[in-house]
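Data first, discussion second: the structure below is written as structure tokens.
Of the protein chains in this complex, all but one are displayed in their positions.
Labels run A, B and C following the written order; every chain starts at residue 1.
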Amino acid sequence: MASETRQPDDKPETGFDRPSSVLGGVPSYTSVDTQISDIVLHRPVKRGWLFGLVISFTFVMILLYAITYLLIKGVGIWGINVPVAWGFAIANFVWWVGIGHAGTLISAVLLLLKQKWRTSINRFAEAMTLFAVACAGLFPLIHLGRPWDFYWLIPYPNTMSLWPQFRSPLVWDFFAVSTYLTVSVLFWFLGMVPDLRAVYNQARTPWKKFIFGILSLGWRGDAVHWKYYNSAYYLLAALATPLVVSVHSIVSLDFAVAIVPGWHSTIFPPYFVAGAILSGFAMVLTLAIPLRRFYHLESLVTMRHLENCAKVILVTSSIVGYGYCEEALMAWYSGDPYEKYMYINRILGNYGFAFWLLIFCNVLVSQSLWWRKARLNIGWLFALSLIVQLGMWTERVVIVVQSLHRDFMPSAWHMYSPTIWDWATLTGTIGLFFALFFLFIRVLPMISISEVQELSKEQEEETGIGPNATTSGRSRKEEKP
Amino acid sequence: MSVTDSAPQPEPDTDLETLRARLAATQGPAFWRGLEDLAQTPAFQEAARREFPRLGSVLAEAKQIGAGKTKAQEVSRRAFLTVMGASLALAGLSGCATQQPQEKIVPYIDPPNDSEPGKPLFYATALNLGGCGLGILVTSREGRPIKIEGNPTHPSSLGATDAIAQASLLSLYDPDRSQAVIHRGVPSTWDDFLNAATAQMQAEQATGGAGLRFLSGGILSPTLAEQRQALLAQYPNARWCSYEPIGRENMQAGAQMAFGADVNTVYHFEKADVIVALDGDFLLTLPGHVRYAADFGRRRSVRKAKVDLNRLYVAESSPTITGAMAEHRLAVRPGEIEEIARALMTTLRNGGVSGSFSATSATQSWIATLAGDLQAHRGRSVVVVGETQPPIVHALAHSLNGMLGNVGQTVTYTPPLEAVVEGQAQSLPQLVADMQSGQAQTLVMLDCNPVYASPADLNFAASLPKVAFTVHLSEYEDETANLTQWHLPQSHFLEAWGDTRAHDGTITLQQPLIAPLYATHTPYELLSILAGKLDRSNHDILRDRWKQVYQATGASVDDFDLFWRTILNDGVVANTALPVFPATLLPAFAGSPPEAARAQTSQPSDPQALDLVFTPDPTIWDGRFANNGWLQELPKPLTKLTWDNAACISPRTAQDRGFTDGEVVILRYRGRRVEAPILILPGQPEGVVSISLGYGRTRGGNVGVGAGFNAYALRTSDAPWFGTGLRLEKTDKRVSLAITHSHHTMEGRDIVRAATITTFQHNPGFVHDHQNDPERPESLYPEYHYPEYAWALSIDLTKCIGCNACVTACQSENNIAVVGKEEVLRGREMHWIRIDRYYEGKNMDKPNGTYFMPVACMMCEHAPCELVCPPGATLHNRDGLNQMVYNRCIGTRYCSNNCPYKVRRFNFFQYADLSPLKQLMRNPEVTVRSRGVMEKCSYCVQRIENAKITADKEKRLVHDGEITTACAQACPTNAIVFGNLADKNSLVSQLKREPHDYSLLSELNTRPRTTYLGKVSNPVENSGA
Amino acid sequence: MKEALYGYLASFEQPEDLLQAAREAHKRGHRRMQAYSPFPVEGLAEAVGFRFNLLPWLVLGGGLTGGAGGYFMQYYSCVISYRDNIGGRPLNSIPSFLPITFEVTVLAAALTAFCCVFLLSGLPRLYHPVFNAPAFARETQDRFLLCIEAADPIFEARDTWRFLNGLTAQEVVEVHA
Partner (left out) sequence: MRPWVEMQGEIFYREDGNLFYWEPYIRNTNALYPLFKQVGCMPQFFRSYANTGMRIGMLGVFAGPVVLGFALMGFNRSPYITQVGLPKGQPVQFSHEHHAGALGIDCRFCHTSVETSSYANIPPMKTCMTCHSQIWVNSVMLAPVRESYASRVPLQWNRVHDLPDFAYFNHSIHVNKGFGCSTCHGRVDKMPLVYREQPLFMSWCLNCHRNPEKYVRPESQIFTMGWRPPANQATLGPQLVKQNQIRKLDDCYVCHR
């Protein structure tokens, strides 16, 4: 829209990108409302957006094709075999769940920590969470030999009088992931209700009015509603915080509970969670950087946000690095011959290259963020976010495949090589993720209106100047004759 | 054309009906099965089988071995689109509510006398293999043979079997079997053949059969031998020649050389303290090897109470399981064996090594040690030579045995088993000459495949068309069938009457288990047809012959029925073992070895040249089992190679010449060439390439065709087993070899625990020494108690010879699917029990030891797999069995990941062949697993449960030895013992109290129910060899 | 045609104005009134007479019930319903049962919280008299509104109207049901 022609982008950007400021200047309540809801309501379909959607939708089609073929033929179409009975499917699952962590973390944890800078990124971070978890949830389902019997994991009184085997980490997974998904949806939706009302108010066409009206449940912004709303919102945050930690801990237990050398390790939960946050924040950057660029949200999603994400990445990647060292230490210290062999084999064995790749991507590259210059270099941040994604995915694959392909009995050792269908499924879910996201930014307010309004008020009170204060009725009253 | 018109077969038909009905109701939503079975519904397949046998078989094959092949993976576009949309949506719901499809019940018209529905029946019969008959008991359910076990009363079996015997069941149900008479490539009928044959024979009658030629394998059947005699009497000028690709020409000639007469040598290993095998693989290929393995195993028992160990010396030119069992193994070029034999002889005569030939120090000391040992064990030693060695070596062995006073003790001689005694080596070239010259007018080939298996230099295929009238009776439409005018389908031995001889001559009656599935007949019938008796049935021929034999003994005809029933029931004809043959050594061999008879084994002229050795294939023998999926997928004992043969070379040779596994090379040998993949085999002698026969089939079934390369193409009649002058040429081609066990060493882990006998005597508990953790670490969990039954398995690594009998037995008992080469390459073979093979020592050219370790589900009491199974499809029962419930399994494969022994198998595709023909073969007591389901060894729980039911009815407990597992039952050496641990007196309990009993990976505290007895060997201490 | 009067709606431009107005109204004894704002305003609820927040207690209850239920579900299936020996582990494997217990606790609590927000605030309610006021079109934008219902105990048309106009309201309108 207009902004392409008139480009205050660089001039003000320099001004607004003072990393200190959470918002680029103080917007008026109205402008916040309109600016955000316009993206949903009035902004015409842009070629760039359409292009992106088409690309990602193509991959959704590939995914559908791959899954259909899978259901017809069986999981044999993948590269898995008997020592390596879990291949890409589970690695992708872990990777996606990890990405799904940043959203809730940002919105819940930072909310409890009263971090202002969460405000303008939490909404799409949460959306990201949902879509990532949706992609993740796909894998445990399709990796089953008989997917149509997945419902045997649900405890319900059946004619066989049988129950799930509650000692199995996969059942824990089932509960953890579904709980996480549900709570995230609730949290996301609850936060969005007032904004949906705002969009409703801005909407012109009956259809939009109808849909947003229904979705906003007739929200009135009543003071008492706000009261309940807030306490519920904070309670959900308080619930989501341990939840988000538990989810990836439980996912890590899929491995830690097993006796496979390279899996059976007590440090898995913390180090999986760290990895999850790492990949999650990387994904936030991957999404935020183009978003603010194309939708001119530089003043809402400021350098402050990007830099903070960068800092989180730096910390978590260091934790992950510590995890690697810890594993090596335990392999040596435990004196367990199998562990020892596994770790040496991980570094120097058939899949050694993957190990060095993940060390480079997850630990080394992000160390550059110690320098502020790197943290403020948007281009570098974007590149880095992609590198970290790759690294984290590689780590999951290494943990799954490399540990399995040589365990206790040398007679059973066998290599694993992915097939075209493994890749199709992986890229397919990536397509699905972005397709959902593209749709999201067009149909729902991607930044929380009410919260930014609140924030702008607070800013106004700090700075003393702003578009709202001066229109005070009180001041006018004095002028009255 | 139709199969049904010529042979009445109501029985199979009705069965197929029921089966098709039963097939309709399998677990899993019909929706999905519908998709997988698209265009492969049993009805369609059945129709196809009847109308176009070839097509039917193609479909069956596509399903049998095609699971991994792309052609079977392809899904029709229509099928795909049908699901494309619905699939995702329906995937979940389809499981919820599905109505049961209607099953039919088809009763008998008249019930068969002695059979009760749901109860198995056992029939005694025998199969011919490797020059002697093996007595077996066949389990029959509702008139269908479903399992083969050894016949305890049969001298060659003693209740055990080998892999091939077990797998021969599958051949019966092979859709690729020849199903109709074929005349010049066109389907015809038996009637047409009868007319043609009668006419031809009348023509021959005139000349007394001057143009009449017969070609057959060795004839073990007395009845067939008599028919042959009669026929030759009828046609005095006719000639009968015999050719076995893996025959006993050398033994025969050797005997001639030593005794002036052909003899059949019977060994008594149970009496031998010292065994010397010169290229003599008596554990796997020698006639009677099952019995020999049993006898050998009996002398390999290491118990705290009593240690009884023989000592085995092996000098061999290509690694065999016999070599793997040897205390002192010597890998030599094939030509050197003779020298060794001679050296041994001279050494024994005049003490101290003879300088007659230049041997390496290793060889020298080997001979020295052996000589000393033999001196010490006169009369309690035995020298065995294999069929691959030239006659002179056999002769030398005879004289050695004579010299050591073994004859009458560990070695006895009988008249030959086989009826055809003319020099077999010459007979085939003679026949080909006649064919070339046109002397041969009529050629009748009985159960043989000369076009494929005859020596390349004879060029049999080219001369076959020159014969006016050719007849070929065979189970498959093989290479020969393609070139003969009349191809006649032969009955499988489970469909036929017959008789055969054990390795000691004892006769067994063969009786049919099922009416011929197709319009097939037997050699007996064919011979009687040719003799002009068209109306005599297979049964009549046998019964009448035996009636005569019975009357000849002077017994009254009235008792014959009783006699007949007795011999059928026993599976042996009492005291028909051949009498001892008074073989006396000819003077030449009485003294020191005659130099004259030295076979010219020239040392290779140019250094590049290698020795070539042909070996019988340990799984598909000479190629006659090439279409048997079980055997094709059975890992060969040492190479662990499936679906292929390869040119095996030693690591050193590979290193020197820069060859790697799977690299295709051109073998140039005596002006012939063949392309073969390289396989590096530890223990292979330096500069020797050994290739196994039987592969490279071009016709005769979809399973076998295209697998491996044809070794016969290099085989010449003058040097059928080995020769020098082989050259290898590199190519840029590679093939991937489906090897199930590629890692040779144990990585220093305490997997197989071995010691010498002296170590054992000083420290019986040696197995627990080099293990950092206690055998049974403490556990936090409360103990579960198993008061009534606690099933357990004990595997004696000292006894296990790695012969694979258990693997095939398990496959047959438990309906285990064949997956095909591609799937094996991916690491998806389905065997419930595998035999791990490890080498010990740094030098891969001369491994210090080769160990076999059968590994099946360990039935851990603290099973890691159970803990992680989400639907609880695998869990413990009250007998402490680790149950795997297929119908509850959703296929997360988590259990397999968490199984430290990796004994769980997963159905990545629909591996199980659901075609009606295969349904006939299934063990109805075991669920046929569907796609997406995990499976594993169950300790043959179907046997356990049935035994418990029987016991419960009698209000008692199952007592020891009442049941055993399929693997234990098949094992010739009784290395595997199954029993109840709760019963303190059971054999298995006793074995587990042995000091050298240990459990695999015990440090994981999985508490396996399967434990091992450490391997104890009996070498001569401080010997260099 | 005009329906019955629902109340008067005063719209302010600043949260402070609204807050103050609400306080004054409450001081005057108005009870049946609501204050609307685009974003939560500190103390506004109390100003219009909000006292006790039930929600947290409901959530606590929900969570506890969920947790207990979650554990019992596992205990029942493993110890009471089908007593299976799983890898030699005790029937009641407490450590293995904790993860699910935790997850169910969180789930139950979250669902309670979510549902109670709307139940307690009487939502969904798509139609509401105050929506008739034009100012409400900007209620989520930049308007801070105070509505005193006609049903209010001390509501008296003229008096209340004057009172509201006396405030810093930017405009006051009648709202009809």
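Going forward, a residue touches a chain if its C-beta (ideal position, glycine included) is under 8 Å from a C-beta of that chain, and two chains touch if they have at least 3 such contacts.
Keep in mind it's a predicted model, so treat the numbers as computed, not measured.
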Displayed chains contacted by the hidden chain, counting the whole assembly: A, B, C
Contact residue for the chain not shown (choose from A:A132, A:V183, A:L196 or A:L217): A:L217
Hidden partner chain, touching residue among A:Q35, A:S249 or A:S317: A:Q35
Chain C residues touching the omitted chain (full complex): 82, 124-127, 131-134, 136-138, 141, 170-171, 173-174, 176
Hidden partner chain, residues of chain B it touches: 10, 14, 17, 21-22, 25-27, 96-100, 102-111, 116-119, 875, 877-879, 881, 883, 885-888, 925-927, 938, 941-942, 944-945, 949, 952-953, 955
Contacts of chain A with the absent chain, listed as residue ranges: 2-3, 6, 8, 12, 15, 24-28, 30-31, 34-35, 38, 156-162, 200, 202, 206, 209-210, 213-214, 217-218, 299, 465-467, 470-471
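Here is the rule we go by: only the chains that are shown with their structure count from here on.
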Which of A-C and B-C has more C-beta contact pairs: A-C
Centre distance in Å when chain A and chain B are each reduced to the mean of their C-alpha atoms: 58
Separation of mean Cα positions, chain C and chain B [Å, integer]: 79
Inter-chain centre distance, chain A versus chain C - centres from mean C-alpha coordinates, in Å: 29
Residues of chain B whose C-beta touches two or more other chains: 864, 867, 872, 875
Touching two or more other chains - residue numbers and ranges from chain A: 162-165, 167, 171
Chain A residues within the chain B interface of the complex: 64-65, 67-69, 71-77, 79-86, 141, 143-153, 162-165, 167-171, 174, 254, 257-260, 337-338, 341, 404, 407-415
Touching residues on chain C, where the partner in the complex is chain A: 12-17, 22, 34-41, 44-45, 47-48, 50, 53, 55-56, 59, 63, 73-74, 77-78, 81-82, 84, 86-87, 89, 93, 96-97, 99-100, 102-104, 106-107, 109-111, 113-114, 116-118, 120-121, 123-128, 130, 137-142, 168-170
Touching residues (chain side chain A, partner chain C) in the complex: 28-30, 33-34, 155, 161-167, 171-172, 175-176, 179, 182-183, 186-187, 190, 194-195, 197-198, 201, 213-214, 217-232, 235-236, 239-240, 242-243, 246, 250, 253, 449-451, 453-454, 457, 468-469, 471-474, 477
